[in-house]
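To keep things clear, I will list the structure first and then write my remarks on it.
Missing here is one protein chain; the remaining ones are kept as they sit in the complex.
And then subunit A:
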């Protein structure tokens, strides 16, 4: 293959310099610091530190609390991503049937997105408060012996519910605009070719939405991994017994509350590698099935 060679010039580097600077200062440098820290063991008062090679990593991976946290993170992220996408898609499909570009209505449907995760967490906390929480009362009234402070499943339910609620709105908007981007003629041609609306959805609508779905999946996994920190911090704080401790939250509690900077850094490096692997997987294996 022939390639066009342009004359080399330094000018383009000036254009990307600000972006490079931002990445270097806010990402590369802290990441480097984290990697360096992960090889160090500090004393309890933070006065001296010694180089311990991979001891922090060994301690992390062999630790029951970390494995529990990793397990919960996987389950939590899967469920949050799946339910936020599924509920949003269902709502978007139903709304698309009746909605014809009335944008004020669409804007209203998006309001929940404007709520910051900690605020969503606080609202959830109030609703599940054992004394004044309506949802808490409703759950118990239905015969479910609900108590998120004691039961790991109930606690997981609360954080997943709030995380999903918070995320559904933004997914909904993306799905809705994705649906409205499908040419009307294509849907009509499908109506003539296929009697069953369900089958039409899975053979025509869903494949045509695949770019949107893929994009949202990447965004939602990132959301579930990292941004839900605020929700967990304002509701369960990893309780009961670390059952709702996501990896990010554990990095925070171990490092900033437990003052184990080395261990915390090792955890964040592992988390970084996990996200890297996940991203590579998404783009190599899932994106291939997406038709743009």
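Simple rule for what comes next: contacts are C-beta pairs under 8 Å (C-beta built on N, C-alpha and C of every residue); 3 or more make two chains touch, one makes a residue touch a chain; residues count from 1.
The rule we apply is simple: contacts and distances are computed from a predicted model.
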*Consult the UniProt record of the chain that does not appear here and report its protein name from "sn-glycerol-3-phosphate ABC transporter ATP-binding protein UgpC", "L-lactate dehydrogenase complex protein LldF", "Cytochrome c-type biogenesis protein CcmE" or "Circularly permuted type 2 ATP-grasp protein".*
"sn-glycerol-3-phosphate ABC transporter ATP-binding protein UgpC"
_Given that one chain is not shown, which residue among A:47, A:108, A:142 or A:192 touches it?_
A:192
*In the complete assembly, which of A:137, A:208 or A:239 touches the absent chain?*
A:208
*Which subunit A residues touch the hidden chain?*
183, 185-186, 188-196, 199, 203-204, 207-208, 210, 291
